[in-house]
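First, the structure itself, so that you have it in front of you.
All protein chains but one are shown in place.
The first chain written gets the first letter, and so on, giving A, B and C; residue counts start at 1 in each chain.
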Amino acid sequence: MLRVRLTVEPSLDATDYPFNHRIRVRFAETDAMGIVHHSRYLPYLEETRVAYLRHLGHPYAEMRSDGVDYAVLECFVQYRQPLRFDEEVDVHLRLASATRTSFQMAYLLTVDEVVKATAVTVHGCVTAARRPIRLPQWLIDLGS
Amino acid sequence: MLRVRLTVEPSLDATDYPFNHRIRVRFAETDAMGIVHHSRYLPYLEETRVAYLRHLGHPYAEMRSDGVDYAVLECFVQYRQPLRFDEEVDVHLRLASATRTSFQMAYLLTVDEVVKATAVTVHGCVTAARRPIRLPQWLIDLGS
Amino acid sequence: MLRVRLTVEPSLDATDYPFNHRIRVRFAETDAMGIVHHSRYLPYLEETRVAYLRHLGHPYAEMRSDGVDYAVLECFVQYRQPLRFDEEVDVHLRLASATRTSFQMAYLLTVDEVVKATAVTVHGCVTAARRPIRLPQWLIDLGS
Partner (left out) sequence: MLRVRLTVEPSLDATDYPFNHRIRVRFAETDAMGIVHHSRYLPYLEETRVAYLRHLGHPYAEMRSDGVDYAVLECFVQYRQPLRFDEEVDVHLRLASATRTSFQMAYLLTVDEVVKATAVTVHGCVTAARRPIRLPQWLIDLGS
């Protein structure tokens, strides 16, 4: 059993996710197997988090200019079906939990409503010098 | 609790890993936080797997020319301390388990013997058409 | 003087470009200088070419399924002002010339109408086995 902070199990039902962001697969993201390289899913998740924060009115770029960063503490991806060049991927996102020091995001990736992958990321807030700090209150409230 | 194939907990002790591969961090792998972007760890793990298979006398390129690929089914990374430009990262690897259809690799990343991250990847063998097939016997034996 | 196929000089005037595609900078594309890494411009150009071909009714994915690929023969980028995280980049594209065997694309990258970079790419058509073949007639006609 993994002794990790990560405790969320991502739902396979897109309606469990309040936010969706669509990303079209770039050719540069494919590999010699003819599919999207497994490392390339993480920037998709990140782009979706950034879009979600913008949607919430708390843009990430603004936080960064305040000297606060969201460090990635853990990530998990389950690859169920490959993604291919030029496909439009719906990345569904849910803030699954938040404590005073960390929060977890759950993700479901679909193409034409077919499940392709699930993922979880765990984050903490840090200063520019990477010292952990308390999450902003709006984020704690949102994840409660 | 995560219902995943991934069951291995990576040790923090480098002597638990029979194989080590050193990678120097490229500038292109850093991000605007001044550290290695979290997505860039996965190619480090992959490069280490490839070096390990070569070391075992079963080079990945050879398997691919036989029409067999190692699909990544799941991955997990725990980021403990950031990696920085030009650091030399020791990626310690252990084949943690193998069944007839999948195997798990555990990883410990250190710089100057300081623990930076741990990771687990789960793999299956697939044909060029991505149909799952039985693992080669040497791999099953190795993971038993 | 460079003895290259590349002969086009990209205009700094956006109105010289018939096609435009907007891309938002991902955090994963930045580097430790706090700007977009110079290698990351090439996938932006590629994404724009793909969008242009789709716009023309000749989607790249379709050509690839016919066994034809656009090989990149040469590329050139001039970085004038850095791109930063979360900026929306307008990639302006023009098919600058086409012969029977190769074609050149010119690019202008702007953010809020400020010039950030120019670029040229030279391409040829190849089969799946990477044997050069004649360009499709519509592409020759378009570049004449």
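Simple rule for what comes next: a residue touches a chain if its C-beta (ideal position, glycine included) is under 8 Å from a C-beta of that chain, and two chains touch if they have at least 3 such contacts.
If you're wondering where the values come from, they're calculated on a predicted model, not measured in any experiment.
Colleague: What chain A residues would touch the chain not displayed?
Modeller: Against the missing chain, chain A presents residues 27-28, 30-32, 34-35, 37, 39, 85.
Colleague: Touching the absent chain: which residues on chain C qualify?
Modeller: 1-4, 6-9, 32-33, 35, 38-40, 42-43, 46, 64, 69, 71-79, 82, 120, 130
Colleague: Could I get the residues of chain B that touch the absent chain, sorted low to high?
Modeller: Against the left-out chain, chain B lists 24, 26-29, 42-43, 46-47, 50, 59-61, 64, 85-86.
Quick note on the criterion: only the chains that are shown with their structure count from here on.
Colleague: What is the size of the turn, to the nearest 5°, that moves the C-alpha atoms of chain A onto the matching ones in chain B?
Modeller: 180
Colleague: Using mean C-alpha positions as chain centres, tell me how far chain A is from chain C in Å, no decimals.
Modeller: 29
Colleague: Just give me the whole-number Å value for how far the CA centre of chain A lies from that of chain B.
Modeller: The answer is 22 Å.
Colleague: Could you give the separation in Å between the centres of chain B and chain C, each centre being the mean of its C-alpha atoms?
Modeller: Inter-chain centre distance comes to 34 Å.
Colleague: Indicate the residues of chain A shared as contacts by at least two other chains.
Modeller: 42-43, 46, 64
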